[in-house]
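The complex appears here minus one protein chain, its other protein chains still in place.
And then chain A:
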Amino acid sequence: MSSNFGMVTTRREEAEGFLQRMVSRGLGWARKYSLFQYPFVTACCGMEYMAISGARYDVARFGAEFPRFSPRQADLLMVVGTINQKQAPILKRVYDQMAEPKWVIAFGVCASSGGFYDNYAVLQGIDRIIPVDVYIPGCPPRPEQVLDGLILLQEKISAQTHKLIDHAPPEMTVDGKRDLLAGGMK
């Protein structure tokens, strides 16, 4: 809603901008501390995921308390472990089912880049099919690394622009749907 006339802004627009920034900041603050995660756990990294949700490392301290196992209730998708070619369409579908705003963490090198499974079976990084906000390296990453990744994501969220009502059009195209269906889920 910036002015159409370059530098010149009316008072009203300035006031609106100020209000929006405050709202955005408030929403960012609220959202970063109430991340509902969907753990898409496939492989060994899941053991470290268990460790961070355990009492010692306790991811709940950072507001990412409870795993939600329905993508529709989650806003943080944690992709934990190897994603292979057969799993990829399912991951894409889970991501598509999540409501905006949503974020993605690639947990471990397999999710980030395929890891040391550089072969015919494994997807070489989930960013080939879904956008990723934070990559956590490590095979598996230590819990401290994961918490660090989470904090990075929180910083990112608080710096983003948030709106009360988001009118962004849904992303998925018909073509995308067709690809998905062709991908094996019948």
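What we mean here is this: a residue touches a chain if its C-beta (ideal position, glycine included) is under 8 Å from a C-beta of that chain, and two chains touch if they have at least 3 such contacts; residues count from 1.
The definition used in the following text is that contacts and distances are computed from a predicted model.
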Among "DMSO/TMAO reductase YedYZ molybdopterin-dependent catalytic subunit", "ABC transporter substrate-binding protein", "Glutamate transport system permease protein" or "NADH-quinone oxidoreductase subunit D", the omitted chain is listed in UniProt as "NADH-quinone oxidoreductase subunit D"
Considering the complete complex, of A:C44, A:I129 or A:L152, the missing chain is touched by A:C44
Considering the complete complex, of A:G26, A:G54 or A:P131, the missing chain is touched by A:G54
Considering the complete complex, of A:L35, A:V59, A:I105 or A:V122, the missing chain is touched by A:V122
Across the whole complex, the chain not displayed is touched by chain A residues 40-44, 46-48, 50-51, 53-56, 69-70, 81-82, 84, 86-87, 90, 94, 116-117, 119-122, 139-140, 142
